[in-house]
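Following: one structure in structure tokens, then a few remarks.
Removed: one protein chain of the complex. Kept in place: all other protein chains.
Each chain carries a letter (A, B and C) given by its place in the written order, and its residues are counted from 1.
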Amino acid sequence: KICLVHDYIVTGHFSQTQIQFADQKQEFNKRPTKIGRRSLSRSISQSSTDSYSSAASYTDSSDDETSPRDKQQKNSKGNSDFCIKNIKQADFGRREIEIAEQEMPALMALRKRAQGEKPLAGAKVVGCTHITAQTAVLMETLAALGAQCRWAACNIYSTQNEVAAALAEGGFSVFAWKGESEDDFWWCIDRCVNLEGWQPNMILDDGGDLTHWIYKKYPNMFKKIKGIVEESVTGVHRLYQLSKAGKLCVPAMNVNDSVTKQKFDNLYCCRESILDGLKRTTDVMFGGKQVVVCGYGEVGKGCCAALKAMGSIVYVTEIDPICALQACMDGFRLVKLSEVIRQVDIVITCTGNKNVVVRDYLDRMKNGCIVCNMGHSNTEIDVASLRTPELTWERVRSQVDHVIWPDGKRIVLLAEGRLLNLSCSTVPTFVLSITATTQALALIELYNAPEGRYKQDVYLLPKKMDEYVASLHLPTFDAHLTELTDEQAKYLGLNKNGPFKPNYYR
Amino acid sequence: KICLVHDYIVTGHFSQTQIQFADQKQEFNKRPTKIGRRSLSRSISQSSTDSYSSAASYTDSSDDETSPRDKQQKNSKGNSDFCIKNIKQADFGRREIEIAEQEMPALMALRKRAQGEKPLAGAKVVGCTHITAQTAVLMETLAALGAQCRWAACNIYSTQNEVAAALAEGGFSVFAWKGESEDDFWWCIDRCVNLEGWQPNMILDDGGDLTHWIYKKYPNMFKKIKGIVEESVTGVHRLYQLSKAGKLCVPAMNVNDSVTKQKFDNLYCCRESILDGLKRTTDVMFGGKQVVVCGYGEVGKGCCAALKAMGSIVYVTEIDPICALQACMDGFRLVKLSEVIRQVDIVITCTGNKNVVVRDYLDRMKNGCIVCNMGHSNTEIDVASLRTPELTWERVRSQVDHVIWPDGKRIVLLAEGRLLNLSCSTVPTFVLSITATTQALALIELYNAPEGRYKQDVYLLPKKMDEYVASLHLPTFDAHLTELTDEQAKYLGLNKNGPFKPNYYR
Amino acid sequence: KICLVHDYIVTGHFSQTQIQFADQKQEFNKRPTKIGRRSLSRSISQSSTDSYSSAASYTDSSDDETSPRDKQQKNSKGNSDFCIKNIKQADFGRREIEIAEQEMPALMALRKRAQGEKPLAGAKVVGCTHITAQTAVLMETLAALGAQCRWAACNIYSTQNEVAAALAEGGFSVFAWKGESEDDFWWCIDRCVNLEGWQPNMILDDGGDLTHWIYKKYPNMFKKIKGIVEESVTGVHRLYQLSKAGKLCVPAMNVNDSVTKQKFDNLYCCRESILDGLKRTTDVMFGGKQVVVCGYGEVGKGCCAALKAMGSIVYVTEIDPICALQACMDGFRLVKLSEVIRQVDIVITCTGNKNVVVRDYLDRMKNGCIVCNMGHSNTEIDVASLRTPELTWERVRSQVDHVIWPDGKRIVLLAEGRLLNLSCSTVPTFVLSITATTQALALIELYNAPEGRYKQDVYLLPKKMDEYVASLHLPTFDAHLTELTDEQAKYLGLNKNGPFKPNYYR
Partner (left out) sequence: KICLVHDYIVTGHFSQTQIQFADQKQEFNKRPTKIGRRSLSRSISQSSTDSYSSAASYTDSSDDETSPRDKQQKNSKGNSDFCIKNIKQADFGRREIEIAEQEMPALMALRKRAQGEKPLAGAKVVGCTHITAQTAVLMETLAALGAQCRWAACNIYSTQNEVAAALAEGGFSVFAWKGESEDDFWWCIDRCVNLEGWQPNMILDDGGDLTHWIYKKYPNMFKKIKGIVEESVTGVHRLYQLSKAGKLCVPAMNVNDSVTKQKFDNLYCCRESILDGLKRTTDVMFGGKQVVVCGYGEVGKGCCAALKAMGSIVYVTEIDPICALQACMDGFRLVKLSEVIRQVDIVITCTGNKNVVVRDYLDRMKNGCIVCNMGHSNTEIDVASLRTPELTWERVRSQVDHVIWPDGKRIVLLAEGRLLNLSCSTVPTFVLSITATTQALALIELYNAPEGRYKQDVYLLPKKMDEYVASLHLPTFDAHLTELTDEQAKYLGLNKNGPFKPNYYR
């Protein structure tokens, strides 16, 4: 039986964040906080285009110029309640989904365990996320658990058309294609929710656009909605704003801040993607290179560890003295950027801040210096400052520009300052598996919670649920957990099944 | 000017802990939780002898058998308000203090910055801590800041007699020597607080014995006391009990749980001391050795990282799936102890749990296997189970026993299962510096806080104070912090002087 | 002044190798030894196709189907003494060359230093190598040093057409294009050497085909030839055979076995390319993966170090007890392949041996296991054994096949068992720079050597020359070498300018 104990409400945890956010109200649309910067969430309303403008490789480039909205398509069973690029790509998409299934063992385990009870029986989930093979595994898991699903894309560029086709072929009502217009974007969302005789009772959102749309167009729908599960930092931010303003009318689950997700999305994932992204774009040899990493949070820690291991000489900049001290203890020289900017071969930003690498620094870099951003959006490097007449831009590869100074100096700018890891490397399915599992469990929890357990507020995942997600992924590593004896559990004052750590443990 | 902004009260943070502790009331004296297990705090009332029973090397072995209580000693200025082993050792102690000063730059910086204002002018601090060169640097800093100090030892074995002599020579009223009896212990504490015409207004405690004594004997003293600063997990635990029972009558500051202290005491310090402790006791070569580390919390992470770096093959056991997943991602095989117990060369416990290595496992270990404890107290290895007639114990070195099975198999047991890092390696002054600085700042904060800021409750250090402690230690590494621009601070919604992270950040 | 001291003849070094080689005469064409296995050298006569069969990405895919031999092309100065794909691609090739120049500082330094003296004035160099941007930098350096050059490709697939165009435009007589037939191959070589009124006096060969051709067709040419510089292990092998048979009629320089080249080609380069190759083909997450690396020579050491650093759990197999002991000391479990074959996620061969991974092992691997070869040619994995009717092959990406067992198990086979690093990652220019510099120095040495210094034998590079190559690359890292004082040099018995280590130092 799926074990989902409701531990306790953790709203207290966020009182500080709410206060902090309050001060920034006016900047709401400009500043998603660093914490969730890898949530893949970029909606129309929030410059969603920056990260994905060049993600052409995600899908085939079909020559068909007809808008999906103008096409009449049916799947093999005659169903036409969907709108996608090309239903004929379903087979190829199915194979992608099958490959993804192999690296998403936790969802597959959930499917198996839940075969009997269907904990989502009766659930009508409307979703708005990236539409990829991994999402498909999630959707098919939700279906296996008993839910009906209608889905739109949270980003106009990120849809894998062939996966959308496979989902449509499998009977899902999917409204999404790669390269939607803004109008398409909202039209797709509307098609998901606005269906006669069908009303959603659960929302799975990534970026908050779906939630926003329902608030705006169909506020009465919330009467039947049991809860919102939101993944992105931006969406979470919006929910806290709503909550603070007293306008949040259903419980919401913040799945962005779980320990497991945070560590995997940042530390472990970036440790690999920094190397991958740099190699694929520049073929640079890491050994002996001097690198400065701006910011020593989880992302910076991952980047530094990887580059150090590959024989680079790594310098770190920080504003926070605690992280700074950690950098020292981990063996990195803590410097100001100005101290090393003339000598480094690679500059990597991981701060979540803006204008960390400004024109003045770019002017001082040496010929051939590589500049990239692993941190947040496209604000960290002041790319705009490079769009001046005296500098020449030369595109040498996809995602790689040479910016050339009048004296011939070339700076190698990657992904035009957008996120290197999203633009130039891949996110391992295993990492996405953790997020997807968390989303599924959050839906189950909210859907099955007895009345009164959750109020109209934003909740963090119970620690125990976080631990459960982790435990579902251990078999991948053939990892064998030790169980407490009764005596030990008593000694530690813990339940043998967890949770094992206090909620603030990171 | 010392910048000590009172951020906000963080009691919410601990409500969970209080509930958890409540369930374990009956085990109070037996189980200090894991969190504070490296606080060096062992008082009479809490089997203080276990960690220090063999710390003879901490001080000279004087042949003088006379009890200090029976001696008449004066320092060179004629002052005799102290009770120590031998005032003649003052010069040697002074040199030890001077050496310690070199590695405690933060306290020295505090002295300098505070020369003008004397933020502790009028403070009468009574203290009960280990009396070592590092404590002496703290005490002399408090004095430089304006405080009067009276001090006793929190452990009957840990006093460095020559340092106590130097302090007495310097005019401090110190009551402590190595090898006190239990009666001596309480007599010394009493001498600190019970002085006609002098009443303390601040308490600095390590283990809670001093606080306990005043509660029991001089409850009225609390009327003048502005606050308690407590370092040890045990003492903190006691304070939460008092608070919960409504009996805490002054504000208390928990300095045990700051990020900086936790990371240094555990991760960074253990990363070095595991190697040091094993080498000093066994001269074992690490390369190629198979090691199992039980527990992958901060201590386990430190041990694993160090041994992996030295060429050992490391296995990890865990009960918490989140830590287990971290171990996997960090490159360690996660196993049950029974899977590897026959093949490993070294077994290290870091769990905070009890009976992790039981007789059955010890029976299955191979000849020459080294067993030691980095975790908590002396409970992790079931040493008692080895005290049976069929096994022969042979002491081969200080802190090293061979336990010999009837078939000739030898297990190398270190420190009789007590903490290896306390018994067989040294705690770097730099780590103690961080704790001492935190204590000093906590005293200043509580002493200068406007009425009403702190209530009769237990407080965590404000994040900003924690960051300040870290910043005071950066110059040691010639580390240069970056400052936010106004624009960046506004973008991030942060004050340019911090705090930079939410309180829950670890 | 370029300092090229002739140290001493090191033929003794190779007597053993010669004997060893003698035993294998009959296998000559099948077995290039492991040592030189990364020399990029694959000629027609030696299954040159295997490594490059899929290197399509190296160059543009022009639609022009006309054979270059049938075209009439002239460069902008009217010169037509070349045969390449398309002279119009010269501009694009020039930019590639310029980019390469930035990472080949040693050759650029050679150009500068030699501006005055032209140490190759009068040299007529005929070359047969891969024709890439890096080779172009070498050729233009030789020209700057005074040499005339005529060049053919040593591999029918590896030519970068645009680079060949830039060279032709620059006045070099280049005969090479991507996708030559075997007949084309020899025709190009012949065009290089068979020119009325021009006779080469130096040979730069990679694979021995050019040398072979001259021996066969124009043996009299050797009267004027001052020496041969050979890079590949295969070519070197051939030269030793000639020498042993008393048929080598000019001195030859083996540039394959220099310390610097060996370390860079193997240890340092593979440390990076194993990660790169695996990521580009499979996007696999390294953290927590179980990997077995077969062979712990330089290549295996590089692979193991990289994967360990990325959080993989690495097992090693070895036949040589010395390398095995090194693996142990470096922290890897030394196993037989059969012990771990069922549990590993990735299998990597680095042995130089054949049939290391046979069908029996492939049958026992778990679903999803990735199998690749970093070692030698395509012999290490018995790929032929997978070409059986009961197994289905599915190409999922370029260079990635799923081999599917009847029960559905999939093995992920990379590059069909050919070299992963050549097929699926790039060789950093910096590594090629070391080789090219060594070749240039070897040419200078042989060309300028006084008569009698070199006999008709195969010579290793003098240690001092190897050190000189290294020193030319230090500025890339802003590395500052220390110089011996006179007193120290005398104490050590060394010349202040080197050589610093005995010749056998590796």
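Here is the rule we go by: contacts are C-beta pairs under 8 Å (C-beta built on N, C-alpha and C of every residue); 3 or more make two chains touch, one makes a residue touch a chain.
Since the structure is predicted, the reported quantities are computational estimates derived from the model, not experimental observations.
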| item | value |
| --- | --- |
| Which displayed chains the hidden chain touches across the whole complex | A, B, C |
| Absent-chain contact - pick from C:Ile99, C:Cys249, C:Val335 or C:Ala449 | C:Val335 |
| Touching the absent chain when the full complex is considered, from C:Asn75, C:Thr260 or C:Thr282 | C:Thr260 |
| Option from A:Lys308, A:His376 or A:Lys463 whose C-beta touches the chain left out | A:Lys308 |
| Residue of B:Thr426, B:Asn448 or B:Thr485 touching the missing chain in the full complex | B:Thr426 |
| Contact residue for the chain not shown (choose from C:Gly78, C:Gly116, C:Pro321 or C:Pro389) | C:Pro321 |
| Contact footprint on chain B, counting only the chain that is left out | 95, 99, 102, 268-269, 271-272, 275-276, 279-280, 283-290, 305-306, 309-311, 343, 367-368, 396, 425-426, 428-431, 476-479 |
| Residues in chain A touching the chain absent from view | 287-288, 308, 310-313, 328-333 |
| Residues from chain C at the interface with the omitted partner, ascending | 8, 12-13, 15-17, 20-21, 23-24, 27, 31, 259-260, 263-264, 268, 317-329, 333-337, 339, 352-356, 379, 466-468, 470-471, 473-474, 477, 479-485, 487-488, 491-493, 498, 500-506 |
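By our rule, only the chains that are shown with their structure count from here on.
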| item | value |
| --- | --- |
| Far-end chain from chain B, centres as C-alpha averages | C |
| Between chain A and chain C, centroid-to-centroid distance (C-alpha), Å | 42 |
| Interchain centroid distance [CA atoms averaged], chain B/chain C, Å | 58 |
| Residues of chain A touching at least two other chains | 268, 477, 479 |
